[in-house]
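Right, chain A next:
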Amino acid sequence: MESSSSLSFLLTVPLMGALISLLVPKASQRLYAIFGSVLFLGLTVYETASLLFCKSAEEAARLAIEHRLDWVPDLGLSLSLRLDSVSVWFVVLNALVAVLAFSTRGIWYRKSPGLFTGLGFFLLFALNAAFLSNDLIAFYLAYESVFIPMIFMVGIWGVRQKAASVFRFFLMSFFGSILMLVSIFYLVREGAVSGAGYSSHLSDLIRVASGLGPERSAWVFLGFFLAFAIKVPLVPFHGWLKDVYTNAPVPATIWMSAILSKLGVFGMIRFVVPMFQGVILEHQAVLLSLAAISVVYAAFLAIRSSSPKTLLAYSSISHLGFVMMGVFSMKQAGASAAILLSAGHTLASGLLFFLLAQVEERQEGLDLNTAHGLAGRYPVLFTTMFLAVLASVSLPGTMNFAGEFLVLLEAYPSSALWTAVAGAGVVLGAVYMLRFYQQLGLGSPGSSGNGASGSAEAAGTGDLSGLDLILVIGLMGMILAGGFQTAIFLKGN
Partner candidate 1 sequence: MLITLLVFLPLFGFLVNGAIALGSKADSKHPPAVLTGAIATLAMAGSFVLALVLNAKLRALGGEPMAIEESLFSWIRLGTHSVDFGFRFDRLSAAFTLVITGVGSLIHLYSIGYMSHDSGVARYFAYLNLFCFMMLNLVLGQTLPHVFLGWEGVGLASYLLIGFWFRDGEKVRAGQKAFVMNRIGDLGFLLAMFVGFHAVGTLDAVALGQSVMAPKLAMLFGVLIFLACTGKSAQLPLFTWLPDAMAGPTPVSALIHAATMVTSGVYLLARLQPVIAGSPATIALIGGVGAATALIAAILACFQSDIKKILAYSTISQLGFMFAACGVGAFESGVFHVMTHAFFKALLFLGAGSVIHALSGNQDIFRMGGLRKSLPFTFWTFSAGWAAILGLPPFSGFFSKDEIIHDALVSRHGSLVLSGVLLFSALLTAFYMTRLYVLVFFGDSRLSAKEKAHVHESPFVMTIPLMVLAGASLAGGWFGAPVELASYEKAVRAPASAHTLVMVLSVAAALIGAFVARARYSRNTDSEPVLDPFRIDRFYGQVFGRGVYRLSDAIGRVLEETLVQGFLRGTAAIVDLSGNLIRTVQTGSAQTYLLMMVLAVAAVVSWIFFGVTGYGKF
Partner candidate 2 sequence: MIAFEPWMMLVVSVLIFCIGLFGLIVRKNLLVMLMCVELMLNGANLSFVAFSKMHQLIEGHLSVLFVMTVAAAESAVGLGLVIALFRTLRTVDSDQIQLLRD
């Protein structure tokens, strides 16, 4: 693999995809988007295969690529990109999620589809840029540009109070971002004041941050922490999430839950943890408690949700709480486990939202307080959904189990109490996910409610089949394969 070619490839191809989508006729936009994203996924895996599947940390370190691009040479600012054993996972997942999101069906392929695919490919580009950047200012730019397509997608194809929800989403995220920007500027300036010249490269800023002293570094840390805690999100910074997940069009929801949330995880692992080890270790109990409370709190919210989409949104918060426990365990193995669990969550939650959309296509007005009994009518769809539910409750054998197990194992020495609290999320997860599945699939239609929804059957949609089925089976295969072949994720240990 040529050093910089694969980096520029990961960035330019999605941009080209966005441009080409302007030329594609309306009717074939979906085909183009799916084909393009599958192709990009294939190429991404091909380009990164040696790094992806290598088994030892030494080999991974040898294969890591870093490329530095001069940006404002007068100020010493450069854009630096890095593809290593951490970012490679996020890049691959990003390409995968794009396939899943583009494979949905709905209004976005009828009302200005060209804009949708264009925004989608631009999102792919922006996310890749964020995952690849090894430089805080470059990261900030990419991180912010992720908002743009997201806001347009929710604003154009969303439902109900989409404007209000997207406004809150923007407000909270931007609030965090601004604090992060201030922190970044502060660090860059500190570096310049100390005589090293302007640089926002991670390695330079790590040095700057370590020389700050406990008081100041705690404040700078807070800026970063809030930005990512809102992005992930951790309770109590999750207020924006429910409405925007629920009102967004399905592909946007898939993108947000499956990969945008990982942006926060990535930021924590890549930037915050190396820069602020001292601060995090000092306040580890608080951070772990936040993560554990997220797990339990969101699980409780999920238990009572009447909308299946809201339930999945809360379950997403709950699972990301586990991921953050891994990050805050402050161990190499914990971080690897967090990546493993992130990958599992990306696949499982992406799949669940995708399948839920498939169910909604077949029956409108899903409400978890009524039994719908759809499994008998669509056995294949609900079998796959059940498997996704199992991954989501992290049954052993899935990636999610391996991740959750390792995360808790690594967090245990730091705080047995909060590990046990987070563990309670395992039980609650079974409660709400089974409720989700049972109310949609099992029981007899209308047996425990007013029965109004049972009769409305969408015409002309049969069981899951064709490309959708292949995609779903592929993702399930990945969840299982990753659940057993964990070594490729854990090479960092």
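To be clear about the criterion, a residue touches a chain if its C-beta (ideal position, glycine included) is under 8 Å from a C-beta of that chain, and two chains touch if they have at least 3 such contacts; residues count from 1.
On how the list was made: all candidates are chains of the complex that A comes from, given by their letters.
The structure displayed is predicted, hence computed values, not measured ones.
Q: Check each candidate in turn (1 or 2) and state which touches chain A within the complex.
A: Looking at which candidate touches chain A, I get 1.
Q: Considering only the defined contacts, which chain A positions touch candidate 1 in the complex?
A: Where chain A meets candidate 1, its residues are 164, 167-168, 171-172, 235-236, 238-240, 297, 300-301, 303-304, 333, 371, 373, 375-377, 379-380, 383, 390, 395-397, 402, 405-406, 408-409, 412-413, 416, 419-420, 423-424, 426-428, 430-431, 434-435, 438, 441-444, 447-448, 484-487, 490, 493.
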